[in-house]
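Quick one: this structure, given as structure tokens, is what I'll be asking you about.
Shown here: the complex without one of its protein chains, the others still in place.
This part shows chain A:
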């Protein structure tokens, strides 16, 4: 069974490569569930084209990718019909490899029997596969997130912080992950869910790490500004997550709310939604101070649920990360309900999107309803994960006893 992991990974990568070169991706390229205005491949290509012809891609409203991607893809990694699928397959393979490394570090073993399963749960997860086939840059965000967590598990704080800094450059809501990842880097990733202990590492140790993160971010920001020559990119990339200028439909919960928002209330509700994301950091980190990897996992789930411009790969990452916490499986209260809600939502989302935008027989409310169902599914999974993570510590029940919250 040890050889399972050895065969599974190359086989899955090969299968993904074949799929990437099939005619399927052409149908997915403009799908609104798979790529958002911040991650769309066609917008990336357009921005690179404009940049290479001397026009500032941030002077219009179509290009919202980070300038680092702009410089990377116009110099070292040109995006063509053949290089793009290979690049995205490599990105996904790297992310799956990182996930397996995280699992191995958590289990404390160099090789386990579940490695093949974890490769499969990442590389065969439709929420991950489809955006990757659509060449959405959210796959790269997933890779950077998993790399950051992997380096943090290994204790290599600098590498983790650099990966996080790159991730924040690409997607601003990832700041949620800075605190738990930093704390994970100075603790051990081994599962402590069943043996909760208070956090005994000195808080002073985190200050140089935070400073290091700020330094890397500043350096990357400087590199971004250097590419552009001006500061307009900040408003268009990070500003998009904060001010929501582009109301293209996506499977998230923000866009519909803000399509019918009076301008008078817009700043207030933008503030509410942004702060809503931030309020989860402290409670989750405090409650799971014995196991920061689990805190990272939960905050990935929060991010997937409440992000301004999500795609399917954000909940995809959350669900794939379920695979590295097998200790909570017996304590999940309603996994089947969650799975069925997700099945329901994943069938309804493309159906109602097509009904609304292609056939014209439905309207935006249909699609909005399916995003609500999707959000319910994500929320149900997140709540179940929080419950199970805490319930593990109580263990099996004896006859006549029941668990109650004080």
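For this structure, a couple of remarks:
FYI, contacts are C-beta pairs under 8 Å (C-beta built on N, C-alpha and C of every residue); 3 or more make two chains touch, one makes a residue touch a chain; residues count from 1.
Following the convention adopted for this analysis, contacts and distances are computed from a predicted model.
The complex appears with one chain absent; UniProt names that chain "GPI-anchor transamidase" among the candidates "Trafficking protein particle complex subunit 6B", "Pyruvate dehydrogenase E1 component subunit alpha", "Anaphase-promoting complex subunit 5" or "GPI-anchor transamidase".
Across A:55, A:86, A:211 or A:272, the residue that sits in touch with the chain not pictured is A:55.
Of the listed positions A:95, A:175, A:209 or A:227, the one in contact with the omitted chain in the full complex is A:227.
Interface note: of A:158, A:259 or A:365, the residue touching the hidden chain in the full complex is A:158. Residue-wise, the contact with the chain that is not shown comes from A:219, picked out of A:27, A:219 or A:394. Contact with the omitted chain, checked across A:72, A:247, A:261 or A:376, is made by A:72.
In the full complex, chain A contacts the hidden chain through residues 51-55, 67-68, 70-72, 74-76, 156, 158-159, 162, 166, 216, 219-220, 222-224, 226-229.
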